[in-house]
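One protein chain is absent from this view; the other protein chains keep their places.
Up next, subunit A:
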Amino acid sequence: MTSRDVHDVLNIPSDHSGVGRPSKKQKSSAIRPNLKGLAREVQNLSGDNPIAIVPEVSFFKKRRLASRKPATKWELKPFTNSARGDDGALVLRHWRRKTEDGPPADVDSQPGENEAEGSSVTKVEKPEDSAFAKFNVHVQIPQYTDDQYHSNLQSSTWTKEETDYLLELAKDYDLRWAIIWDRYDFQPKGASGDFTDGSNALVPAGEPRTMEDLKARYYEISAKMMAVQTPVQYMNRSEFELFEMVQKFDPEQEKRRKQFALNTMARNKDEAREEESLLLEVKRIVARTERFNEERRELYNRLDYPATETDINSFKSSAGLQNLLQTLMTSDKAKKQRKQAMGPGDVASPSSAVPTSAVSETHANRRESIAASAVSNHHRADSDARTPATPAEPTPTSATAPAANKKKGAPQPERRKLTQQEEQIYGVSYHDRLGSGPTFRYEKINKLYSHKSGQQQLRITNVLSELGIPPRLVMPTAQVTAQFELLWTAVTSLVDLRKVNDRLDGEIKIEEAKKAERDKVRGVVVSPATPATNGTGDKEEGGAETNGEGGKDQQKTDQDKKRPGSSGGSSHKRSASVLSSVSDKSAKRQKK
């Protein structure tokens, strides 16, 4: 519905409607053919309505001074720097914003008035201090008086003048050791004093100090002066830490570290890469062993099931078994939450304790049979006796065993504490860890041998046979093996000592022979017998000494053993001396 329709309806003759409409149409149709190419496409897109192209509002640069205030005034202001040592003699000038004569912080004062004032007022007050003066910091250098030096700081390698010089440099260069060492050039004063003509050719040039020398001396002084100023017990924490650190300086270690750094710098890329890969390898190996150990520990925890003294009668009925299953499941759940193996101190809840221990009885039996425990034997006999009577019994145990295995470490059940006496009677012993499977005690002894070289094994067996002890124990009870181990270690140490002694003897002889040669060369008239006899005397002395030691050792082991039937101390002494003299002979032979 357009206005024309309204006009039609209302019969209002529109004055220019007849002209206007066609002309409009013509206009639009007239424009169209003129357009070509892209322009036509664009027009087609929009239809008859022209596309509005709104020009972007362009901003021009703002006026430089938004405020109409006149430009700020600056002035060339004099200033001094209080960090200088010359009491403000140097007055420099820099440009600063002009302020009123009041506080310099007041920057936003009216510049117009200022100008008039600033030009008329002449500066009479002291120029301001530089803002940078506060950055001037100094290091703390230990101070000492002459008396303090003489009482505390004397050194055989350092004169007081040189120490003073060192501290002076340390202060000048703010403890930058690289520079101190670089500039260190101490000329002893006495030299320049004595030779006034300036020639100090006669003065021996002192050995150049290394940086470690300088540091060591400085730290020594600072540690001592710290201790003098505040005795060690009165130092506060930070002071004491500093004191300790200063005291600990080790020039030798520092030298080694620098040597190491030098080597590291010299190594080329391939070497560095190789080292890196080796390090990686080591890390991997360590990680692997750790994981392995972890797994093994877990395994042990699983295997480690305690014994029990309660009987299993309560589980012999089906109702009892049901009950057992229930408690097992609950304890399993609880276990999962706790995960970690419980220590012996942890007490399991009494409700679960009884059945668990009952179930694991078979495992316990196995383990304790290894330990040849009388108690468990008794129990096993018990259970064995009962097994045929109740054929249902093995099934639940075998069924529950894997379930129990799943748990990570069972809690130690309550166990009757055995007294010392009982332990001895029953032969109960506690071990850190036992190897899997049965072992023989004499294997342990064999293991000891296997670490030694063949020759040493021979020597040890020789000694043992001299003592009348068979290399393989006839009755290896626990006590006997323990004592045998003690004896064995004593014998090995004896053999080792003897070896060292032999070697030293040999060296002494060689040195003496050398000395004799030298004497001969020098032409000093020495009877050839004298040095030789001296040597033998020495040697015998040494031999006797070892004998004594060996004998003592032997006696000690004897006392330790307190074993009836072992041969007397004197015979040991004899045997040891025989052995050592034999070895002396062998040494002689070697020398020849």
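Simple rule for what comes next: a contact is a pair of C-beta atoms (placed from the backbone, for glycine too) under 8 Å apart; a residue touches a chain by one contact, two chains touch by 3 or more; residues count from 1.
Operating definition for what follows: contacts and distances are computed from a predicted model.
Novice: What does the UniProt entry say the missing chain is called, choosing from "Actin-related protein 4", "Cell division protein kinase 5", "Run and tbc1 domain containing 3" or "NADH-ubiquinone oxidoreductase chain 2"?
Specialist: "Actin-related protein 4"
Novice: Which one, A:Y173, A:F186 or A:Y426, makes contact with the chain that was left out?
Specialist: Touches the omitted chain: A:Y173.
Novice: With respect to the chain omitted from the figure, which of A:V9, A:A71 or A:V521 is a touching residue?
Specialist: Looking across A:V9, A:A71 or A:V521, the contact with the absent chain belongs to A:A71.
Novice: Identify the residue among A:I12, A:A83 or A:A319 that touches the chain left out of the display.
Specialist: Final answer for the missing-chain contact: A:A83.
Novice: Of the residues A:M211, A:L242, A:A334 or A:L486, I need the one that contacts the missing chain.
Specialist: Missing-chain contact among the listed residues: A:M211.
Novice: If I consider the whole complex, including the chain that's not displayed, which of A:S46, A:N136 or A:Q424 touches that chain?
Specialist: A:N136
Novice: Over the whole complex, note the residues of subunit A touching the chain we left out.
Specialist: 59, 61-62, 64, 71-72, 74, 81, 83-86, 89-97, 107, 130-133, 135-136, 172-173, 176-179, 181-183, 211, 258, 261-262, 264-269, 271-272
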